[in-house]
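Contents: one structure, followed by commentary.
The complex appears here without one of its protein chains, the remainder shown in place.
For reference, chains read A and B in written order, and residue numbers begin at 1 within each chain.
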Amino acid sequence: MTAEAKMARNKKRILYTAIAVLMVIVPLVFQASTGLGFLVRILVIVGIWVLLALGLNIVVGYAGLLDLGYIAFYAMGAYAGVLIGQSFSSVLGGATYWVMLIPAAIAGAVTGLALGFPVLRLRGDYLAIVTLGFGEIVRICLNNNIFGLTNGANGLPQGSDQLVPPFGAIWLQDNVRFETPLGQFVFSQNLFWYFIVVGLCIGAIIVITRLDDSRLGRAWVAMRENEVAAAACGVNIMTQKLWAFSLGALSGGVAGVTFAYVQQFISPESFTFMESVFVVCIIVLGGMGSIRGVIVGALLIRGVPDLIQGLAVAGVLKLPGEAISMITGYRFLVFGLLMVVMMAVRPQGIIPSSRRARELHPEDDSILADEDQSLWDLEHREQSSAHNP
Amino acid sequence: MSLSYLLEQTLNGITLGGLYALVALGYTLVYGILLMINFAHSELFMLGGYVGLGVLKVLSDPAVAKATGWGFLEPIQSFFMSGNFGFVMLLVATFGISAIVVGILGMFIERFAYRPLRHAPRLAPLISAIGVSIFLQNAVLLWIDSKQLPYTRVDGSAFVTAKTAFTIGSVNVSTMQVFIVVTSLVLLALLDTFVSKTRIGRAMRATSQDREAAGLMGVDINRVIALAFFIGPALGAIAGVFNGMYYGSVKFNMGFIPGIKSFTAAVIGGIGNLRGAMLGGFLLGIVESLASGFLSNAYRDVVAFVVLILVLIFRPGGLLGEAVAEKV
Partner (left out) sequence: MTSKRRRFIAVVAVVAAMALMVTGCGAKKDTSDTGGTKKATEVVIGIGAPLSDGAVALGKGMVRGTVLAVKQANASQELKDLGLTIATVEGDDKGDPTTGGSVATQFTSNPNLVGVMGHLNSGVTRVAVKIYNQAGIVQVSPANTAVDLTEMGMKNYFRVCTVDSVQGPAAADYAFKVAGKKVAFVVDDATVYGTGLADEWAKQFAADGGKVAGREKTTDKDTDFKALVTLIKSSGAEIVYYGGIYNSAALLSKQMKEGGVSIPLMGGDGIYDPEFIKLAGAANAKGDFCTSVGLPIDQLPKGQEFQAAFKAEFPSEAIAAYDAYSYDAANVIIKAIVQVAKDLGADKLTTTEGKAAIVAAVAKSSFEGVTGKVEFDAKGDTTNKAITVYTVGADGTWAPAAK
């Protein structure tokens, strides 16, 4: 190993250690500071979105399938986790959430398979519309109290029913509290959930990295770059797509049940088309196929506006009231514009995956152009030279 | 349920279908040439409704002349508000201006959001289109009005009063319904002739078959695409104005659901096929209306989406389309 490579590795190590330390310290500091405890809850929600984005990233980023109804799997996981959990909570007690991860994951994956099996033969943009339609079907059915299960717009759990928090959450909240220079520290349920969500995200990252390096991951890349060529090379397109689709859906299901137990309540309004667009935005902005990218994307899109607003309301940041409501008002407008601009200027995202960057924005335009040119392109060099082949 | 009930629901469906068909033409035209779903098309439909309302108010609402203090509006308004000729001219002006404004906006969007991505992977223009759609919706929400606006003058009177055109059995057919259906059929006929008979129409067909070859044969690809992005949104805008007049209001998010359904209509008919889009529009309108009249109004959207999924699974080429192999 050269000295330079070693230095690079050391730097990387320092960087990751610093991030890990920050991830533990920042929520603890928030929790201990008077009046800032709610920021931990915002971090929990952001974490759930990171999990969602990581899941959709398998589908969009790795397999190149645009899914505009991803939130449906999130909803399936949430409703499955709550409905089944309520029936067994008397037996399972504090283990309900942990056990419910399994049916929620299954609900997500099975829905993914059921939808994927018939529609994955479709071309990319058809698939986008079909998944959009599916997402709406799921939401409308939930909202119309289908089979009398979902309690319609009123959401679940009904009336005085409650979801049981996981083991230890209550005990820690009641017993771990002490004074710090910043204020009173309480090991709140939000903090408890924060560590669970971070754990889930790390788990997802490990699984996804391993997948990416596996045979499946390589098949996905081949498929994304050229489906016909991949099929000719012996990649079973249908199976690979189904894997990607159901793994993404599984991850959505896990995020869904976690969301349900964090919030202790779910209703169809949390599963609208706009939420699906949110997740797509995160991936596009962060970088399709890049794990670090989607994490940064989730932080930027889901975390930063809420954190700024929260800090402003808590008085840490000094912002005029109008600026605060501008953040909410103009959020979607800016996201829409960002999607257009990103596609034109930096389609690989803020932190691109190395493979994807080469694909979307070749470093060496001329070589690739020579490889990939057509007669028409040659004729129109002047017009199209600004764009990639 | 009686026969007249069935007839009346079918008539509702046909009118709704006429609107879907007009919007579907825009999807199909663009898809035929660029193989992309212009996701922002539904917002252009919505904007058509807004522009139409604006034009109607300026040209025929005395309250607007008063509020703005534009004295020169009064003679113009009295022309448009007097007699049958004035009324017809008002409609022509409304539909015309709305179609032209939105058509130009469509070309503008193509130029800045889609053209740079013409050689990018297929997902890129679709994501860009979703971005445009979100942007336009929020632009209307923030800069025009977040409220639902009535499609009337300030004093509450309608621009076009619905009258009964004729009666079948015990079922009344309103002038508005006739107007919508006839207009959409006429526009289809015009567009069909344009595409099959004129020189530029031939260029469009050539481009949709093979863009590169057409380019080599001397077709100005950019012009053809820009034209498609003018005609499609212009038709969508006309549907938007109709939608406002017929249902009575405009709102920033009104485009989304009709947009998806019109796309469904285009797919049912065979995307890229103009007559197919028209057929699909009417079929979907009738299916939806009957579903809501005989099954459940709550699940009407679900029925439309299920139809979309079924058609894509079992006949991805649509009713009038041919099965197309992926170009390699």
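Here is the rule we go by: contacts are C-beta pairs under 8 Å (C-beta built on N, C-alpha and C of every residue); 3 or more make two chains touch, one makes a residue touch a chain.
Computed from a prediction, not measured in an experiment: that's the story for all the values here.
Student: Touched by the hidden chain, which of the shown chains?
Tutor: Answer for the hidden chain's contacts among shown chains: A, B.
Student: Which is it among B:233, B:259 or B:293 that touches the chain not included here?
Tutor: B:293
Student: Which parts of chain A face the unshown chain closely enough to count as touching?
Tutor: Output for chain A: 4, 8, 11-12, 15, 18-19, 22, 26, 29, 33-38, 40-42, 45, 143-144, 152-155, 158-160, 162, 181-183, 190, 263-265, 267, 269-270, 306, 309-311, 313-316, 324-325, 327-329.
Student: By the contact definition given up top, give the residues of chain B that touch the hidden chain.
Tutor: Where chain B meets the chain not shown: residues 1-2, 5, 8-9, 12-13, 15-16, 147-148, 150, 152, 156-158, 162, 172, 174, 243, 247-249, 251, 253-254, 257, 288-289, 292-293, 296-298, 300-301.
Following the convention adopted for this analysis, only the chains that are shown with their structure count from here on.
Student: Averaging only over C-alpha atoms, locate the centres of chain A and chain B and give their separation in whole Å.
Tutor: Centre separation, chain A to chain B: 35 Å.
Student: Which bits of chain B are touching chain A when the two form their complex?
Tutor: Per the stated touch rule, the residues are 35-37, 112-113, 116-128, 130-139, 142, 211-213, 215-216, 222, 256, 260, 263-264, 267, 298-299, 301-302, 305-306, 308-309, 312-313, 316, 326, 328.
Student: For chain A, which residues are in contact with chain B within the complex?
Tutor: On the chain A side, the touching residues are 60, 64, 66, 68, 118-119, 121-126, 128-130, 132-134, 136-137, 140-141, 144, 227-228, 273, 277, 280, 284, 329-330, 332-333, 335-340, 343-344, 347, 359-360, 374-377, 379-380, 383-384, 386-389.
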